[in-house]
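Handing you a structure now.
A single protein chain has been removed from this complex, and every other one stays in its place.
Entry: chain A
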């Protein structure tokens, strides 16, 4: 296996290191670094001036991004592991979208930071290291040539005056030795530089996580929209027609001779249609409870508590209207928790409380049951934890054997703004 970078190279073939590719690669990395850095410094000055006129800001950004790309390529000289591009592909083509996408990415700003560092501090440092590790031994190595060129004398490193060839050859020998010895620190410095570049210019775990969270949020939104659509379809379609059907049956029953078998049959048909309607109503409520949209979290949770077989004490007063996604996630979590109380806890009493302190919604469900609830074992809460995570919310369950079980949900959120709440709008219109 090939060495990935300088640090691994001497471990594998210690004696061959000075004569291998790594010192050359390191030197090449630093030489190109100095050239690139000097260029970046010049460009940066121009762009900074242009930024004063505002037109330069997108240019500055794109300059940073371009430099980042070039630096990632250059990094291959000292680090064989490819450096991944941290940027997203813009959702829509066009320069505007590109600038918006890039401006919104942390990676862009890290690249800009790297560019500033590179143009001001790093390339002079590269130059200094090069001068010490390559330049100085190089001059010593060239001593015989320099002496030959001058004919009489040459001053090595501006310090030692050499007038004879043996002296010059000795200087060359020292230079060659220094070159070999300093090859290793040179390589290590170059690797360190590469590591810094990698740290600033490649994707961080958090960047990728942001993308995953965003995609999960989109999925949750899509599911929510789909639930609303199904609810609406059922309401406008099946429910409406069934109501019309029972009415038709009711009218037909009036026309049938009283007490006749026909009247009895019609009565049965009507009763069955009524049961279907009741079931459909429950189904629709389960898919998308309209009371949540119309009245908010408190009443919706109160309704869920009413439907729980185990008696539930509630403390839900004073909850403001919260963003729809928060209300929905909190409601479904609370409902699932209450369903679990009924199904698994063996509790004789439960308590459901929710409050919002202006910044965080806290929902707790407690029961006096047997405990030992394991959220990982298909309790339906795992999916809800995912849903909460999208909102930066957390779900914690403490359930020691013997109970009590306490489920706690926290979702950071602000109170829903007035304009987006039809309830508030119509209430104020009423006053």
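The definition used in the following text is that a contact is a pair of C-beta atoms (placed from the backbone, for glycine too) under 8 Å apart; a residue touches a chain by one contact, two chains touch by 3 or more; residues count from 1.
Throughout what follows, contacts and distances are computed from a predicted model.
Colleague: Just to verify: the chain that's not displayed, which of "Urease accessory protein UreD", "ABC transporter ATP-binding protein", "NADH-quinone oxidoreductase subunit K" or "Response regulator" does UniProt list as its protein name?
Modeller: For the chain not displayed, UniProt's protein name is "Response regulator".
Colleague: Using the touch definition up top, pick the residue from A:232, A:265 or A:414 that touches the left-out chain.
Modeller: Within the whole complex, the residue contacting the unshown chain is A:232.
Colleague: Which residue, A:153, A:294 or A:392, contacts the hidden chain when the whole complex is considered?
Modeller: Going through A:153, A:294 or A:392 one by one, A:294 is the residue touching the chain not shown.
Colleague: Among the options A:99, A:277 or A:415, which residue touches the chain absent from this view?
Modeller: Considering all chains, including the one not shown, the answer is A:277.
Colleague: Considering the complete complex, identify which of A:61, A:142, A:249 or A:337 is in touch with the unshown chain.
Modeller: A:249
Colleague: When the complex is taken as a whole, what residues of chain A touch the one chain not shown?
Modeller: Here the touching residues of chain A are 232, 235-236, 239-241, 243-244, 246-251, 253-254, 270, 273-274, 277-278, 281, 284-285, 289-291, 293-295, 299-300, 303, 306-307, 311-312, 422, 426, 429-430.
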